[in-house]
Structure formats: structure tokens, C-alpha cells
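The complex is shown incomplete by one protein chain, all other protein chains being positioned as in the whole.
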Amino acid sequence: MKQFLVFIRKEFFHVFRDRRTLLIMFGLPVAQIVLFGFALTSEVKDITLTVIDQSGDVNTQQLIRKIKSSSYFIVNETSVDYNEIEDAFKKGTAKSALIFPPNFGNDLQHGGKAQLQLLTDGSDPNTAKTVINYITAITTAYQQQISPGPRLPYTIVTESRMLYNEEGNGSLNFIPGVMALVLMIVCTALTSVSVVREKELGTMEILLVSPFKPLLVLIAKAIPYLILSLANFILILVLAVFVLDVGIKGSIVLLFLESMLFIITCLSLGLMISNTTNSQQTALLLSMMGMMIPTMIFTGFMFPLENMPKPFQIISNVIPSRWYFLIVKSVMLKGLGFSYIWKETLVLLGMTTVALTIALKNFKTRLS
Amino acid sequence: MSAVTLDHITKTYDKGKVLAVDDVSLQVAEGELFGLIGPDGAGKTSIFRILTTLLLADKGSAAVQGYDCVKDYREIRSRIGYMPGRFSLYQDLTVKENLDFFATLFGSTIESNYDLIKDIYDQIKPFNDRRAGKLSGGMKQKLALCCALIHKPEVLFLDEPTTGVDVVSRKEFWDMLKKLKTQGITIVVSTPYMDEAMLCERIALIQNGKIMSVDTPEKIIAAYPVKLYAIKADNIYRLLTDLRSMPEVDTSFAFGEYIHLTLKNERADTTALQQAIEQRGHTHVTIKVIQPGIEDSFIRFMNQDSK
């Protein structure tokens, strides 16, 4: 047992004495959170709004004037045909469009209820959502203006549809995404490199010929990274809550346990990689190319999985971070309990078992 | 009982394509300072790795202190000390931390075997808090030896400990080994430097995975079958090429300022040879009969094998 503790202490020395490791470990989450936080800022100004007024009555004119007078939009009233609007989106000449159907004013005044259509570019979900919120706010205000009193005789229903990303992923979703990404990089890359470094140094030979059990070597190498990853996880949570004002809706304990499971999955993958390579560069390349890129692509926080071709959707199922992303989203953002995520948890558990078994089985008590 | 036994050991790599160790058998007695002498790629490291239970042999059996290298590998691992060829310790840990780590790893402490490493450790103790990566080559090597000794091993395996080390540090290192031997530790050491062979009690000359000879250095030298001459003249390179063209010359190799020469037909009289050389225009020719060294023996064995 003493050997084990000394081994773990040694690993901590390695980490704390290598500035680069520390930088990757703690600089990365901070940088990611800050970058994503700024990149996805909800401050929106001067958005070009294409307006197609097929009704052309008093109400539409009043509403358009109201929109114009807000600082958010530049209204483009060119008479685009309704059927051409999708082409305009594809070409990028339109980012959002407001369509008044014929007889808008008539419906509103006589039927007491009118519809307008708002089209937004869902591939930029953040802007899209903001546009929807603002237009909804403006129409609601206009509604109240033309019908004073508690009862609303006239109601305008804004039917909005986000093209390309109907679910409206974005804004907050990047936090679970960054968590998955950072844990993946830290655990997988650093663990594999730390094992392979011993092979390069020749110290692995000494470790193997010592009476210390070879399997314990692996576990002792993984434990410091487990602890550091948990610290990292807490750091991201703290940043999310205090810097970005994202509340944790669900149980923190559940989130913590699920994250621990995901960290162990990543550690197992790291150990698996370290068993198959003999140079630090290969290990790093493998964990970067083999883990980080699929994580970014197939997790679902950068590119919505629903819109991917079927084969990609199938591939995404074997990416552990995809499941972890779902879990964090459910627990942290939606506040759901374990009963909603047991399936995802089971999948992660299965993956961990497989990876860990392969890693431990392939670890040789000899050199070849 | 022998401390180390190799019995018809064969080891290949790349699915049998590369033959690293070819039917090697040898024994090392308890308390002996045994040397494996051969160039890079001769199979020394493979033999060390088989004995330290890091590799499995294709054929044959090996044992250390009576324990089988395959079955009883755990037993062996707690009884041996090993310094691999490219061993370079943890560069980011200090001298003391390295030593502490390896002591604990082998279930020991620095204090419990302090007398064993004292002589060596005293030399690096002033640098206790310096990171191993900042030590000089000679110091690193001393620290590595301390780390290999810290658990008082019964058998010590040192794979090319003096490669790339200068003459002064090499001399110091061998003095340390001699002192260790007096403590009763069996030492198996490998080296590509032929001159170090004389410092071992018994040696095995190894080339291309095969043992060419195993004996004490003195006996190997005494077994040199023919008379060996040392010749020098003013232009040594021309002398070498001229000698190679002379029919009576069997082998000729440069050895420092001299050329070591054997003749096909041994004669006690060297005057005829001297005349023949001088006839080719060489000046200041001296010829003398000399005692061969290990390197002469090694070359002779190599030539026999390739014939």
C-alpha cells in the first residue's frame, strides 16, 4: 500500500513540475469557457430582417414601423416572392424573414386572431433564438398597445420555425460540450502520454522488474489523473455558474457521479492507447486525432446530430462523449433525475467496462 | 548453485525473421563479476531482458538464483537489480526523490541498505535536491546504480552502463563494481568496450547472437592459437595496405600506433619479414612479438565464424 501511495505522489510531482501539462489541464477549460462564452454572446444588433408583406394593411404597417424603430433590426422590404425566400437563405442573402400572410389585418380585426411567420437561420442558433425573442416581444407589445385592458381581443400568434436546426441547440449547450471535450483531452491524452513517457525513459523496464504488481502500475498512473480531472470538472462548473450565470438545475451529486464515470471511461481509453504505442508523439497524436476530433464532431454540441447523414449518426453512438453530453444536458440544464438518464448511464458503463478490460488485458507483465 | 543459468536460449523478433539470440548457454557463479562482451546488436540486451523476466525466450530455459525466468518471475523480480541500457531515471524528480521512489517501489528504504550504497551515494549526496535531469552523465549513472542497488539485490544486471561515458567516469564506475563484488552481490554486466573485459572475472564474447567463447579473460587470451606480432613504421596506413598484399600475412589489423599481425606460416625469425617490409620503402620498421588482448581474441573468433 505504501508503494502505491509513493507511486501516486510521484505522478503528482510529474504533473506539477511540468508547466505544459498544467497549462493544458487548467488553461484549456478556462480558455474554452471564455471563448465559447464570448463567441456565443446573446448581444445582437442590426440584424437584417427581410419583410414580405402580403397583406399591406394598417396593422402590418404599424408593426413594421415598430420593428424599424427598434435598434435591433435593419428592415429590408424588397419584394421577394415567398417562394424565393428559401433560396435567399441558402445564398446567405437573408438571415431572418418576417412574413405577413394576406389578410393579416382583416384576420386580426375581424377574427380577433392573426398569424405571421418568422423564419430564422438555425445554423446560427444563437442569433436565431434572439431574433425570435425580440420579434415575439415586439409583437406582444404591439398587441397590448392596440387592445388596452386585461382581456386581449386580438391575438397575434407568432409561428416561428428555425431552418436547419429545428431544436435550437446552442447557447447553453456548449457548457456540457466543453465539459465532455476537456475531460476527454485531459484524461485520454495525459494518461496515455504519462505511461508512454516511462517506456521512452526506460523506467518502465525497472517498474516491471520491481515486485510492484504491473497492474497496480496502471492504476497508480490513472488515479492522479482521475483526481485532477475531477478538480477540472469542478473548475468548469464554477466557471459556468459564476462567470456565465448558468444554473445547475438538477442534482449536483448525480452530476458528479456521472462525470466520474465518464472520466473513468476516458482514462481507460488513455490506457488502451498507451498499451499500443511506444512513443509520446504517437500517443498524443492518437488521442488527439482519435479522440478529440470525433468528440468535437459527434458529440452534438457543435454540429447537431439530427441533421447528419444516417451513417454518421450511427457512428456517433460509439462516441462516449455523446452519451455524457446527453446526461449533463439533462441533469444540469433540464434538471432531470436519474430515471431519465439511466439508459445513457448504462451505455457509458458498458463502454467503460469494455475499454478497461481491453486496457488491462493488453497490459503486459513483460515487454512483448 | 549458479546465480544465473541460460540453457540453449534462442530468441527471435519479427515472427522469427530476426535472430537475436542463437542457442546460448552459460552459467554465472554466485558472487561472480561476469561480463557479456560484444558490439551493439550482438544480443546482449535480449539476454538481459530474458534474465530479468521482461522477455520470453522462443526456446530454451533460463534461471536466476534457481528460479525459472518464466514460471517464477515474481520471485526473480524481488531479488534482482537491473539497470537498462537507456535507463535515465525521472528527470523531473530530485536525486533524493528518485532514490526514495525506487526504494519504496522495491519495498525497502534508503536507510535499511545504506551501507551498500554509501560509497556511491556520498558522491552525489551534495546534489540531493537537484533534479536528475540537471545532473552530469557520470552523476546520473551513479544515481542509477544507487537506484538499482537500493533493495540489496542478490543479482545485479547492468546493461551497457559505460556506453557513451568518458574514460575517467568509466574507470570510476568499474572501481565501484569491484567494491560491490566484495559485498557478495553477483554482477552481470555488458559492454561493447573490449578493454573493459579484463576487469571482469569471467567473460562471454558474443557476436550475432552467438557466444564465441566463455572463460576468464586470461584463459581466453592464453588460448590465442598463433603468435601475434606488433609492427610499426612511419607511414602506418601504407604499411597496412602493403601487409595485406603480402602472401605470408594471414591477418593484419590496426591497433593504435601498431598493426597487429598474424602469419600463415609461423616463423620464430622476424628479420625476413622486416626485410620484406623495408624493401617496400618503409622506414623505422619495428617488429615485436606481443601478448594478445581480448580484442585480438575477439577479432580472431569473428574471423573463424565468418569463414
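By written order: A and B. Residues from 1 in each chain.
In the analysis below, a contact is a pair of C-beta atoms (placed from the backbone, for glycine too) under 8 Å apart; a residue touches a chain by one contact, two chains touch by 3 or more.
We take it that contacts and distances are computed from a predicted model.
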Query raised in the report: If you look up the hidden chain in UniProt, what protein name do you find among "ABC-2 type transport system ATP-binding protein", "Cell division protein FtsX", "Beta-ketoacyl-ACP synthase III" or "Membrane protein"?
Result: "ABC-2 type transport system ATP-binding protein"
**Report entry** Visible chains that the absent chain touches, using the contact criterion stated earlier
**Finding:** B
Report task. Identify the residue among B:111, B:218 or B:257 that touches the chain left out of the display. Result -> B:257
Requested in this report: For the chain that's not shown, point to the residue among B:20, B:194, B:214 or B:263 touching it.
Outcome: B:194
Query - Where the unshown chain meets chain B, residue by residue - result: 38-42, 136-139, 163-169, 171, 192-195, 207, 236-237, 240, 253-257, 295, 298-299, 302-303
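As a working rule, only the chains that are shown with their structure count from here on.
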Report task. Can you check how far apart chain A and chain B are, centre to centre, with Cα atoms defining each centre and the answer in Å? Result -> 60
Query raised in the report: Of all residues in chain A, which touch chain B in the complex?
Result: 2-3, 6-7, 10, 13-14, 17-18, 201-203, 205-212, 365-368
Query raised in the report: Across the complex, what residues on chain B touch chain A?
Result: 49, 52-56, 73-74, 77-78, 80, 82, 84-93, 97, 100-102, 104-107, 147-148
